[in-house]
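Missing here is one protein chain; the remaining ones are kept as they sit in the complex.
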Amino acid sequence: MTAASERDLVLQVVDLQKRYAGGNLAIERISIDARRGEFVSIVGPSGAGKTTLLKTICGLLAPTSGRVVLDGRPVTAPPPEMVLVFQDYARSLFPWLSVTSNVAFPLRKKRLSASEKRRLVDEALDAVGLHDCASRYPWQLSGGMQQRVAIARAVAFRPEILLLDEPFASVDALTRADLEDLTLRLRDEFGITMLLVTHDIDEAVYLSDRVFVLSKPPSVIVAEIAVPLPLPRDQERTRSDALFLTLRNQVHRLIGAHAASTEDADPLAPERIPAR
Amino acid sequence: MRVRRLLGVVTIVVLLAIWEIVARAKANIYVPPPSQIATTFVQQWFSPAFGHDAVPSLWRLLAGYAIAAVLGVAIGIAIGVSVPLYRTLDPLLQVLRALPPTAVIPAGILVLGIGDAMKVAVIAFGAIWPILVNSVDGAHAVARERLDTARNFGLGRGETILFVIVPSALPQVFAGLRIGLALAFIMIVISEMVGGSNGLGYAILSAQRTFSIPEMYAGIVLLAILGFALNALFSLVERRVLAWHVGATEAAR
Partner (left out) sequence: MRRVDVWLPPLAFVVVLLAALEALARGGALTRYVPPPSAVAVALVNELARGTLAADAATTLATWAVAFVIAVVLATVAGMLMGTIRLVDDAFATLVDLLRPVPSVSMIPLAILFLGLGPPMRVVMIVYAAFWPMLVNTLYGVRSVDPVALDTARNFGLSRADALVRVVLPASLAGIATGARVSASLALAVAVTVELVAGDSGLGHDIAQAEQSSRLAPMYAGIVLSGILGWGINAVFAELERRFVFWSPASRRITEAA
C-alpha cells in the first residue's frame, strides 16, 4: 500500500477566506490538502464554521478569497468529482422517492444505460448494506439507515472525493461505530478520498490518515497532525492503542487551547506535528 | 374506532329525531320536520330541476376552480423559486389575499354581466389567492440541503424545479388547493344569490323569498352534500398523491 505521502494531491485548498452574508468572518485563512485515497479529518469546536468550509470547498459557496483546486483544476461550481454528505439526512434525502430512487437520483445527469445505472445503484446499496431496503422509503428507516442511504447516493455517483459534514452526529453511538467503519470500507473498496468534518476527536483520529485542527471563527488551521496508526483500523484494537490515546489527547489540548482565543494562532505557521 | 363512529351516528340520529318530534308537535312553517325535507329533496332533485340548477352550479364551480388551480399553482411556484420575484410580489400577495373575495362580485357584475362568464371569473378570483400564496410558500421554503444536493449533482435550474422543488412544495400546494376549494364554493353560492337566474345559490334564495320553505331546506341539503362530496373527493386525491408525505410527517412526530 502506497504511503499517504507518496500519493498525488487530489484536493488543494489554498488560503481560503469566507465571509458570511452578514459580514462576519467565518474562515480567516485555511489551507489544507488531501491526497488520493487519503482519509482526512477536520476537527474543531462547535460553531467553527465547518459546514461553511465544506460547502465552499464543494463549490456550493464562493470563497471571499483564496481558491480550491481539484485535480489541478480550480473549483468554481460544484464539480461532479466531489459529493457532500450532509449531517441532516432527513432534510437532504427526498421523502417522495424510494431508497432506490433516491440513490439513483444523481445518475440522471450521467450518460449511462439503464442497466449501467441499475448496477451502480445496486453496488452502492450493497456496499452500505441496504440491499433489503431498496423499495422502502427513507422515513421508514432508522436514522443510521437513512444516513447510509445518503452515503449510498453519494457513492453511486462514483465521485473522487467525499465531503462528510458531521455525518454521524445525529445517530447513536453503536450506529456511529458501524458507520465509521463503513466509510473506511468505502474508501478501500472504491478508492474514494474522504474529507470528514467532525467535532468528535476520537472519531477523527480513529478514521484518519491526517487530522487538521480548526479554531473557532474566524477559523484558521491550528495544527496538522499525521496519524500513523496501523491499518486496517479496528474499533477495539485501534482505540486502545497507546498512540491513539496520545494523538487524541494532543488534538484535545490543541482544540481546548485554541477554542478560548484565536489570536495566539499564527495563521501562517500552523503547528505541523509529524508522524513519529 | 367503530364504537366511536357509532356514538357519533347515534348522536346525529337522536338530534334528527328530536327535530322531527318537535316539528310535528308544534307545526311551524319555518321549521319543517326532517321527513318532509327528505321527501321534498327527493321530489325536487331527482327531477329536471337538478339539470336546471345543480348542474350549472357544479360546472361553474369546477371551471372556476380549475382555472384558479392551474394559474395559482403555476404562477405561485414561479414566484416562489425566484428570489427577486418573491421579494417584490409576496407583500402584495399578502395584502390582496386579505380582501374579502365576495366584495368584488358587484364589480364583476358591472364588468361581465350576470352570466356564466362573471360567475366563473369571480370563482376563479376568489379561489386563486390561497392557492397562489400557498404555492409560493411551498416553493420558497424548500430545505436548503435538498437544493444543495441538486446543485451538487449537477442539476440545472429547470431540472431542480421539476424534480426537487415541485415535489417538495406539493404538500403545501395541496393545503392551498383545499382552502381554494372551500372559497370556490362560497363564491359560486354568493354569485348566484347576488346576480343569478339559475343555480343552487339562486334556487335557495328564491325559495326563501317565495316562502317555499321545504324547497329551501332541500336546496341547502343538496349544497351540503355537494360540499361534503367534493371535499371527500379532494381528500382521496390528496391521499394518493401525497402518500409519502403522510408517512414522512408521521415518522417525524
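Couple of notes before you dig in:
Lettered A and B in written order, each chain numbered from 1.
Quick note on the criterion: a residue touches a chain if its C-beta (ideal position, glycine included) is under 8 Å from a C-beta of that chain, and two chains touch if they have at least 3 such contacts.
Because the structure is predicted, anything quoted here is derived from the model rather than measured.
Taking every chain of the complex into account, the omitted one touches B. Touch with the chain that is not drawn comes from one residue among B:Leu89, B:Ala124, B:Leu170 or B:Leu242, which is B:Leu89. Within the full complex, the residue among B:Pro101, B:Pro167 or B:Pro214 touching the omitted chain is B:Pro101.
Among B:Ala23, B:Leu155, B:Ala169 or B:Ala207, only B:Ala207 touches the chain that is left out of the view. When the whole complex is considered, the residue among B:Val55, B:Val70, B:Val111 or B:Val237 that touches the unshown chain is B:Val111.
Residues of chain B that touch the chain left out of view are 3-5, 7-12, 15, 30, 84, 87-92, 94-107, 109-111, 130, 133-134, 137, 172, 175-176, 178-179, 182-183, 185-186, 189-190, 193-194, 200-201, 204-205, 207-208, 213, 216-217, 219-220, 223-224, 227-228, 230-232.
Note that in this section only the chains that are shown with their structure count from here on.
Taking each chain's centre as the mean of its C-alpha atoms, chain A lies 49 Å from chain B. Chain B contributes residues 143-146, 148-149, 151-155, 159, 163-164, 167-168, 170, 244-245, 247-248, 251-252 to its touches with chain A in the complex.
Chain contact summary for the complex, chain A toward chain B: residues 55, 58, 60, 77-78, 80, 82-84, 86, 88, 90-92, 94-96, 105-106, 108-109, 137, 139-140, 157.
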